[in-house]
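Before we start, here is the structure in question, set down as structure tokens.
As you look at this complex, bear in mind that one protein chain is not there, while each of the others sits in place.
So, chain A:
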């Protein structure tokens, strides 16, 4: 039984791991911290997986658990923090054309979002992931109206950082 659950979990998580990586990229600034947060997210997902009833999609549940871990559970690692940036490989774009505009945009976007506070990061992240307001407000525990107001402010702030 445990074994089956484990196999299912590993398959589900492996398929959706990009969600966690994106969150790690937004909430940390170096590779060590990225790995650290990713590990904590993995631990939390696995620990709570038996309670995941499947009445929502695995990915929906994972957005919640991973964001909550980044916002509420993750403590900056006490390990020595290297000042090295996330490697540029992280910002590769799916494209065959030789055009680095979008790659540069993506890098600028990540850097800009990192300047926002934890809640604004979550809002912008869910917006970029195309999540409906209903899901965003449910994930954060604020009303739909408040989610909208806060989202608009976060977007404005982000635009100002991107184009000062």
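FYI, a contact is a pair of C-beta atoms (placed from the backbone, for glycine too) under 8 Å apart; a residue touches a chain by one contact, two chains touch by 3 or more; residues count from 1.
Simple rule for what comes next: contacts and distances are computed from a predicted model.
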item: Absent chain [UniProt protein name; select from "Malonate decarboxylase subunit alpha", "Beta-carotene 15,15'-monooxygenase", "ABC transporter permease" or "Xanthine dehydrogenase subunit D"]; value: "Beta-carotene 15,15'-monooxygenase"
item: Touch with the omitted chain, as defined above, among A:57, A:134 or A:159; value: A:159
item: Where the unshown chain meets chain A, residue by residue; value: 6, 9-11, 13-14, 17-18, 21-22, 24, 34-35, 38-40, 42-48, 51-52, 61, 64-65, 67-69, 71-75, 87, 89-95, 102-103, 105-106, 108-109, 117-119, 122, 127-128, 130, 138-143, 146, 149-150, 155, 158-159, 162-163
